[in-house]
Every structure is written in C-alpha cells, then in structure tokens.
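After the structure tokens below, expect a handful of questions from me.
Heads up, one of the protein chains got dropped from this complex, but the rest are sitting where they should.
Chain lettering (A, B and C) follows the sequence in which the chains are written, and residue indices restart at 1 in each chain.
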Amino acid sequence: MARRKLKVLLVANRGEIALRIIRTARAMGLRTVAVFSEADAHSAHVAAADDARLIGGAPAAESYLNIDSIIAAARETGADAIHPGYGFLSERPEFARAVEQAGLIFVGPRADVMAQLGDKISARKLAIAAGVPVVPGLEAAAPDAACEFAAREGFPILVKAAAGGGGRGMRVVESAEVCVAALEAASREALSAFGDGRVFIEKYLARPRHIEVQFLGDEKGNIVTMGERDCSIQRRHQKIVEESPAPHLSNTARDAMLAAATRLARAAGYTNAGTAEFLVDGDRFYFLEVNARLQVEHPITEIRFGCDLVEEQLKIACGEEIAPPSAPRGCAIECRINAEDASAGFRPAIGIVLDLRVPAGPGVRFDTHLARGSEVTPFYDGLLGKLITYGSDRKQARARMVAALDELAILGVTNTAAFLRDVIASEAFGAADLSTRFIEEQFSHWPSEDQALTEAALIAASLTASGALGIRPTEAAAQLTAADGADRSPWKALGGFELWKRQ
Amino acid sequence: MARRKLKVLLVANRGEIALRIIRTARAMGLRTVAVFSEADAHSAHVAAADDARLIGGAPAAESYLNIDSIIAAARETGADAIHPGYGFLSERPEFARAVEQAGLIFVGPRADVMAQLGDKISARKLAIAAGVPVVPGLEAAAPDAACEFAAREGFPILVKAAAGGGGRGMRVVESAEVCVAALEAASREALSAFGDGRVFIEKYLARPRHIEVQFLGDEKGNIVTMGERDCSIQRRHQKIVEESPAPHLSNTARDAMLAAATRLARAAGYTNAGTAEFLVDGDRFYFLEVNARLQVEHPITEIRFGCDLVEEQLKIACGEEIAPPSAPRGCAIECRINAEDASAGFRPAIGIVLDLRVPAGPGVRFDTHLARGSEVTPFYDGLLGKLITYGSDRKQARARMVAALDELAILGVTNTAAFLRDVIASEAFGAADLSTRFIEEQFSHWPSEDQALTEAALIAASLTASGALGIRPTEAAAQLTAADGADRSPWKALGGFELWKRQ
Amino acid sequence: MEGVGRLRALEAPVKLKSGSRDFEIEILFREGFEIRARIDGRELAGTLRELGDASAILEIEGRRFRVMGARRKQSILVAVGPRTFDFAPVDGGARRARRGLAAAEIIAPMPGKVLKVLVNEGDVVSAGQAMVIIEAMKMETTLSAESPAVVKRVCAKPGDTVDHGAVLIELSPAVVSSALQSDPEAR
Partner (left out) sequence: MEGVGRLRALEAPVKLKSGSRDFEIEILFREGFEIRARIDGRELAGTLRELGDASAILEIEGRRFRVMGARRKQSILVAVGPRTFDFAPVDGGARRARRGLAAAEIIAPMPGKVLKVLVNEGDVVSAGQAMVIIEAMKMETTLSAESPAVVKRVCAKPGDTVDHGAVLIELSPAVVSSALQSDPEAR
C-alpha cells in the first residue's frame, strides 16, 4: 500500500459541497484550490480557498464538466489531488482516468470500479453475483421489450437512465398507452443530461422506503460500513429529508443490509467512500445502485459517528488504512433546502439573497454557501443548504429541526424551508410512516390556508412598501449600479430594483 | 420524588445564554418568556421567545438583578418555572427563595444549598469535611490577619470576594507594601459588584491549571459526573478558552477529581447542574469553588457527551431522575469571543455590529445573540459569543477552531477573535502547556508585527474610504435617522455615521 | 419608555396581490410597539417590535411571527418565519397584473431552452393542456393552460434560448388564464 503525500487539493465542484470540502482540507493543513465558472466568480467556495481558477463559462458543460480545463487548473496551481464532490464529474470514470493520467490523486474509487458501478446494468449484475437481492427488472430496455415486461409484471414500471443518479433520469410509467412515449422521453433526457441515452426498467414497488448504507474501502481491501440512512422522503425521485438511524428497521434487516453492502463493495474492489442504496419493503430489501462518491446527505453519518467523511476520503486517497469507526450515537436528520416553490410542484427558482437568517444552537449544523448577496442562477442544481440536527433520540432531533427551520429565512429566493418545516412537524413524520410516496401522499396540497400568517405577511408587505420595515434600496446604491452593472455587491443588487411605488 | 409539570419557562437572563436556553425549551415543547431591560428591547433573546416582558432600566440593578420585577413578569405571563442562566441572579439564594415562595420552580439547586456553596468560606469548610483537598488559606480575612498569613506562607497571595465568581472580585497581591491597599480595593469592588464586601485569602499557586468537573444531582439523591473541563487559559482570572478532556491529566487524577466532586455534591445535598472547580498542580488538585449553576463553557461537555445540559436541568427541575450519561467521545474546545481589545490589556469595548461573518462547517457550533445591527452596550458583560469545535481528537478540534476563527469577523465591536486565533494556533497551546499564567507568559505582547496584514488593512481602509468596498452609509438612511433617533435598525445606525471625508 | 417606533401615516391603502388573490391593506395606527391594520375591511390589532437586523417581531391575533421584507422592482418580498411571500402591486404596471384577470400569456419562468411547442396559433386548449416544454436547471418543465383558452400567437420555437419573463405564447384574453405547472410525470 503506497503512502502518498498530499499537500495541495483542488476541489472540482461548487456550492456548499465545495466549501465543506475546503473546510476539512484546511483543517488538515492542506492548501486548497477552488475552480469556478463565470457565474460563480463571487461565490463562497472561491472566497474560502487559498487559490482559485476560472475554468469556463456559466453552463456546466463549459466549466464544472470541462475535464481539460480542470486538469489544467490543477497543473497550474500545483495540486496533488482532486476531490470531485458529488454531481458534475464525480462519477465519470473518464474524469478519474484523466486525473490519474495527469499524475494526480483522484479522491474516489478507481475509474474501472466507478465504470462498473456507474452503469446501472453492470452494477445490477455485480449485485446479483454478490448475492445481493435486486428488484425484478429488464436491462437495456428497448421500447417493445419494456412494454412486454410491463404487461407481464404489471404497471406501473420505473424507467431509469443507465448513467443517471440522484433520481435524475427516472420516470414512472403508469399505463401501456404512454409507455413508448415515456421511454423515448426518458432516453432523450438521459442523453441530454448524461450523454448516454440508454435506459432500463424495473418493477415499480408500491410504497417502498429508500435506505442506504455508507461504506469505506481502503487499498488494503478493508471495507467498513458506517450505519444506514433513511432517505425515503423524496420529491421527483430526489431526496429532500434524510435521517439516521432508519426508524422501525429491525436489527436483523439492518445487519443484513450492512453485510450486503460490504459484500458488494468487496466484490467491486471498492476504495474510498461509497453508498449502497436499497429499496426496502418491510424487512425485505433490494439493491438499487451504488453511488461511487460522497453523498449529499453524508453529514448525518458524520454526526452520529463523530467522524469527518471528507477527511476519511482524503486519508484513503493517500493510501492510509481505515481506522475502525466509533460506535454511533443518537439520531441525526437532514433537510435539503432547495430553490424551489413547494406550492407549485417544486418549480425551480432563482434570485439574489437579499437577506438571510441562519439557524443555530445546540445540535444544529447548517452547511451552506449562501450569504447576503449570493446569486442563485439557473445554471446549476438549486441546493441552497443542508440543515442537519442531532438529538440523543429521534424526538429531540426532530424537535430541533422544526425549531431550526422556524429560525431560517432566505429572502429573495423562493425555497423549501417552510415546506420542510411542515413535513418534519407532521404527525406522519413523527410516526415515521416513511415511504418514497410520503410527499405525494401527505403534502400534495401544501400549504394549507393560514389566515393569521397571510395577514402577518400582508402587514409586513405594507410596512415594507412604505419603507418602514426591511431592506431599503437607496438612490445611492441605484446610481452605483447604473454606472457599473457587472458588480454583484448586494448593495448594487438592491439598487438594481427600482423603488417600488405605492399607488 | 414529586413530578412537576412544566409548561411555561421564564428565562431570567439575556445575551447568548438566554437565547440558548430558549432554544432548548422550545425544542422540548415549552412556551418561553424572555425578560429584558430597556437597553435590550431589540435583542435576539427577546425576538426568540414566545413572550417578552420589560423588567426595568438598562443598569442590571434595575432589571436583570431586579427580583421583584422578574417575579412579577413570571406571574403576568403564567410562567411555571424560571431559569436563571449564569451570572446575574443565578447564584443568589434570595432569588431562588423568592421564586419558590412565588410558587414557581427554580431551575437550579435549592436556596440553602446555593447559600452554603455560594459563600466561599462555608464551601471550603464543606469540602474539607467531604475529604476534598483545599488550598492553604485564611477565611474572613481582615487586613492585618491577611498580611500575617502572607508573611508566613510567602507572597504572592490571592484575595477573593466571598460572594464572587467567574474570576470577578479576585486580586493577586505580590508584596507586603500593597497588601492592605489591595485588600481594601478588593473589598470595595466586591461590595459594589456583589453587595457583599467580605474577602478571603489563599496561597497563590505559581503555575496551576484550572480544571473543573461537571455534575448533576436529582431529588432522589443521585449524583452523576460528566467529565472534566480544562479552563486554564484565562485573562484577568476569567476563562477565555476551555477544553475537554483536560490534556496530560492522568486517569488516576481524573478519577480522583470526579470522585471528589461527587462526594462534595452529595455532602451538599446538591440538585440540578453544578460544577466543582479545582486548581491542579501536576496530579495534585485543590478545591476552588462550586458554581451552583450552568457554566458558560457547558457546551464542550454537551458535545463530548451528546447531551443537552439545559434539558437535563429542566428535567431535574420537574422532579425527573437523571439517566446515566453516554460515554464521552472525542475532544471539544470553546473560545469566548469578548468585546475587548486584546492589544490593550483586554480593555472592554462597545459598539454596533455593522457586519458579521459567522463560522460554520463540520464540528463547529457558534452560540451568539449577535446579528447585524446588534448593539453592545457598556451595561453588561462583554461576551459576544462562544465558538465551540469538536474533533475526534484534540488535533482536529484545534485545527477546526483555528479555521473557524479565521472565518469569523465582527465589524463594529473590537473583539478577541483574532487574539484567540493566535492563542489556539500557538505552539504552546498545541503542546497543551497549560496554566492560568498561559496568557501572561505567552501573549503579553500580542499582536506581533505583521506587515502584510497591516498593508491589507490599509488598502481595505482606503477602498472603504472611497466607497469602493464595504458597507456604505447612504443619505437616505441618514435622513431617516435624523428624523427618528430612537430606532435601532442598522440602516439607521449606519446612517447615523457621517460620511467620512477624505482630505 | 422603550423608544418610539416610526409613525408613518400611509396616505392610501396598499393593494397587493399574491397569486390570483387581491388584498387591500391599510396601516391605521402605529405608536410605540402598537400597530393596527385593516385588511379587506377586517381590523387587526397587534404589536411590532423592530430588531437590529432589519427584521421585526409581529404579534397579531395572539400569534407571534418573525418578519423580514425587501422591495424589488415589481414586487415586495416578505418572510414570515421560513415562509416567503412575493406580493405584486395591483395595477403595478406589469401586463399580467390586470385586476381580476389572470395572465393572458405563457411566460418563461426562468432562463432555459425551449424543447417543444405543443400548440399552434388558433388552437383551442383545455385546462391543464401542455403547451410548451422547456429545459431549465437540468429539468424538463411543462407549461400548461390553467383554464380553456385560444392560442393567439406562438412566440417561441424549439431550440430557442429564452430569458426569464420572455413571452412564449399569447392567449386570447378575457376567456383564458394560464399558469405554470411542472410536468406531472416528473414529480
């Protein structure tokens, strides 16, 4: 096992995860390099790093997906290693390969392992070979064969992009009539999003839970698991609430899942951090996919185990052997605050953060790249921040989450904080009646009418209109903006809004 | 053991601790009541509570020390219980008694226990009776007897206010010449600060450490300890950095201290949370005092033990039995950010927070009541916030603290963040060469010259002067302020500053 | 005793709309912490406590809310706890904001690329019928009609890169309204 020395780390990502990785790297004494697109020149991750390099235009294809540009930035800045974060290039084997070919350390699994697991079809084969149960399904689904499978197994069926992840490229097909059209649309979307139009289909489970196992592997072949996360609460097949441990899960089922994840990781020859995702129906579980990278929801594992998964990743990448994890403690919940309108089908939102109130207190962690003046652009994923609470039990973690969400306010970007507050406070969540259908079953008509709340909003709006409350755009700021539109200072941003005139 | 039902909690305090108590009470489902002085009408704790009552003028004697006013506020708001926080009335037996007489629950030990422990002289007697070692000293020190004791034991001696706490009312007397004058001054200061001019003296240990033990007692007579905290790093005999566990402390000494604290608490018939403080010289330890309340530095214990000490306090106050604590994990450090000028003998500072950058990230907790626009007045203690970091070991907790302090900025109030950053980053702290003399030995000439830093400051100042950087007071805001001086909105506060003119 | 809040007589009631609802608000009285308002004819009394950070605690009808506000070009943003509201002035200049009438256009909710246009000029569309599919933030979003309408003009074609607020389709006014709705399949 070769021990490599890491001194300079380039983080090939943006947003909260880039900032989070930089923080750990800094605490480990590493020099950090950020990369950024033209849209992100004023972002928190750029400010936090010791060095920063522009890698291209605002569209991700020109910047965060631009392998050549990122490798060039690493060379220029003397980076020894590249951490890909999640999303973007994190699960692209060709990126891992390019990093290695440039003589740099890729913080993640080997390219060939990633390729095998990243393709849902070969991953499924691997799971079957490792004795891990899978959902009945059909690989490489041509429209006709898919419709035949669906007729046999019964609708609905689930169509997935072979190269997809994080719920992207997934569609539920409810009936034979729309089957061919849905497969074509899925393939088109997959081609556009991942550069790979292959799709496959699975029997759609009626009310499954989504539970996943965190594992780490080192170069010596050690595999350790670090408990599970219940990620059942989703919208559009994307997780919005995660918790650990998974409530109402029997110890037998938990142990079996951890063992299955270990077998799978071992069979794949996995190194670094990864996650095995399962669909769970009672105590039965079925392999879904491996995410061969850090997960968005990794902090809940960190909080329960008192560890730093990014530090573990960097140590493994240097060739160190994994130390056995501490025993887990208490319960942790994460809520993803997205730039979306939960009252309108989670329609994406953009905007400038005019003001921000951030929650704090015992057992509260808020991972965000936002500050006053931050701009949420349409170019990237709309994750604004992750609110994580710890409790000695689920009741306390939940109560702290409700209180923390009540403290949070992001003015200027429509977001899901209030929605999540109601989700966490709901009786259904309290009873941990979890399934991937939770949101559509419980919250399809959010928000319910609240007259006092609306009246408070109206009074506040009328005070704001008259200038008696809140942030006031000023003429001075407006002049500055008129003179120089390129600057992103919030004072200018504010000035960019005309004084709103009462009628 | 009578179980009492608690529904409404009044918090008889201000600042970060009031906010912190309110957060826990809210998460427990309690209704919370804040009290505030005229100087604090716009403070965070007032905003956070469900209800708030003005209790008097800005001077603490008229408000936060005003027992009648606080009891009246509790009656008006239907409070069942009062949490005193730390400082102010938290260790005044007459307050605990008044609360009980009003038929309310006092969240703390019984008044008689508090009286016995709060008086340093009777506390010392109790310790001796419980077989806990004490520093050689003299109770009820009249100037002549004190000088005699000092002549016998040798200078320096330590003069303490019998009713003091948190380092207040303490003086070191170095020589016979100043002995009488110093005793008089100490007595005068004690009378002014605590309404009790009695002082006592002790042999002054040359390079002791200050280590304390957290304990909890319930009405059934159970006493549990929750590890120790090393609070050696002090200025003016007041703690500024605390950590747990205490480094370089042998397990034998640790166990002996925990056992001593348990004996003491049991001998006192202690209920609720308390702390036994010790001076430590190698592995020998001497009883210093009991703080019969929550400590400022309690969060480092919470983080190691995964518990919420305020919740424990409230449960005990309701008559619940203490559950055995979890095993401790990792290391936690706290830095107290004070409104002081560390380059000028820690001279107190006041001001308005014009801008604030708050640290975050894995293992970082920042307990503060500050927000943009907050005013730091001369009326109260200058604690601006407590920055707490966790690490799986001391190295990680320390590295995270340095990184977090680098992220912190409080513009508008001179504070100790930069000083603490250098303290934590120092080799001496890294080596855990701790004693209560740490600051005077290592940091009496802070800051050392840093030309690049000064140049950066000058460039930033010149850009700020020309309006090219930072917060800009605007004419609109200035007009608002001129029209209405009473309002504390930061926009007005900013407007209140004249435009600074370059020459 | 604790400072006097800004007393600001509003000359005229403020008329605001949120979604399809119109409101009329009048601040009747403000002195010290006391505030009284009239909303759509209903009188409310409460307290308003301004905080240092440009937010305030508003207590009305026995409930306590933390509120923040900011003005934007064509709307007022308000946060009440974690909830945010975006109010537009009624008759506030926007073509969409005709009193009592829903918008007569399909407008791009954010910058994106037009993938498909599913209607032609003159088509009669029913409520919920998909009209345009755009790709933005890596999602396909379907814009549909809120109620029956006639397509007056198609202003976009597949492949167009459109900016926030661009009119994609004009509908016959008076009888139609439109709304943005995400693709039901993608939920």
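Simple rule for what comes next: a residue touches a chain if its C-beta (ideal position, glycine included) is under 8 Å from a C-beta of that chain, and two chains touch if they have at least 3 such contacts.
Worth saying up front: this structure is predicted, and the values here are computed from it rather than measured.
Peer 1: One chain isn't displayed here. Which of the visible ones does it touch?
Peer 2: Touch partners of the hidden chain, whole complex considered, are A, B.
Peer 1: Specify the residue from the set B:Phe346, B:Phe366, B:Tyr390 or B:Phe429 that touches the hidden chain.
Peer 2: Checking each option in B:Phe346, B:Phe366, B:Tyr390 or B:Phe429, the one touching the absent chain turns out to be B:Phe346.
Peer 1: Of the residues B:Cys147, B:Ala161, B:Leu264 or B:Leu354, which one touches the chain left out of the display?
Peer 2: Per the contact definition at the top, the residue touching the missing chain is B:Leu354.
Peer 1: If the missing chain were put back, which residues of subunit B would it touch?
Peer 2: Against the left-out chain, subunit B lists 168, 171-172, 182, 185, 189, 192-193, 235-236, 344-350, 354-355, 357, 378-382, 405-406, 408-412, 414-415, 417-418, 421, 440, 447, 452-473, 494, 496-503.
Peer 1: Contact with the hidden chain only, please: which subunit A residues?
Peer 2: Those residues of subunit A that touch the unshown chain are 38, 41-44, 46-47, 50-52, 54, 352-353, 371-375, 484, 486-491, 493.
Assume only the chains that are shown with their structure count from here on.
Peer 1: Higher C-beta contact count, B-C or A-C?
Peer 2: Between A-C and B-C, contacts are more numerous in A-C.
Peer 1: Taking each chain's centre as the mean position of its Cα atoms, how many Å separate subunit A from subunit C?
Peer 2: Going by mean C-alpha positions, subunit A sits 29 Å from subunit C.
Peer 1: Which positions in subunit A touch two or more other chains at once?
Peer 2: 357, 471-472
Peer 1: Mind pulling the residue numbers of subunit C that touch at least two other chains?
Peer 2: 6, 50, 53-55, 66
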